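Up next, subunit A:
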Amino acid sequence: MEFYLAILVGLIFAVSTYMMLSRSVIRLVLGVALLGNAVNLLIFTVGRVTREIPPIIPNGFKGMITGIANPLPQALILTAIVIGFALFSFVLVLTYRAYESLGTDNSEEMRIAEPEDVLVSELTY
Partner candidate 1 sequence: MRIFTLHMVLALAWAAIAGNFSVLNIIVGFVFGLLAIWMVREQLGAGTYFRKSRRIVSLILLFVYELVHSTFTVALLVLKPKLDFKPGIIAYPLKVKSDVEITLLANLITLTPGTLSIDVSDDKKTLYVHAIDATDPEGIIADIADGFEKKVIEVFE
Partner candidate 2 sequence: MNTVILRTIAPALTALMILFSLFVLLRGHNEPGGGFIGGLIAASAMALFGIASGVQAVRRALYFHPVSLTGFGVLMAAASGIPSYVNKVPFLSGIWWKIPLGNGEYFDLSTPMIFDIGVWFVVVGAITAITLTLEEVE
């Protein structure tokens, strides 16, 4: 099963990369969202997958149980999802503010921080 998940992970990475190579910052944001999914799924896959049995210990049971899904990657992903969501919100709002302020979501037109004339043209002392 990991094999198929790995292919899906690769596909998501590819699409995410393609999106992030766009001019439109909105597409970049979507690329970020996709990337988050890809990474989460990657960690999930790398923790090896088990079908159906959640890492929840049945009531009254206190010892070691087997056959459950690997809980650690799940916890890590949970953390990563929430962080990813927070950062996603940020870049989204940032994009919005950049759009509002710069009048574009086209990254090619975002040249205020780095205009053409930032370089010294001749020697002076």
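Rule of thumb we're sticking to: a contact is a pair of C-beta atoms (placed from the backbone, for glycine too) under 8 Å apart; a residue touches a chain by one contact, two chains touch by 3 or more; residues count from 1.
Quick note on selection: all candidates are chains of the complex that A comes from, given by their letters.
Worth saying up front: this structure is predicted, and the values here are computed from it rather than measured.
Chemist: Going by the contact definition at the top, pick out the neighbour of subunit A in this complex from 1 or 2.
Modeler: 2
Chemist: Can you list the subunit A residues touching candidate 2 in their complex?
Modeler: Touching candidate 2: residues 54, 56, 59, 78, 82, 86, 89, 93 of subunit A.
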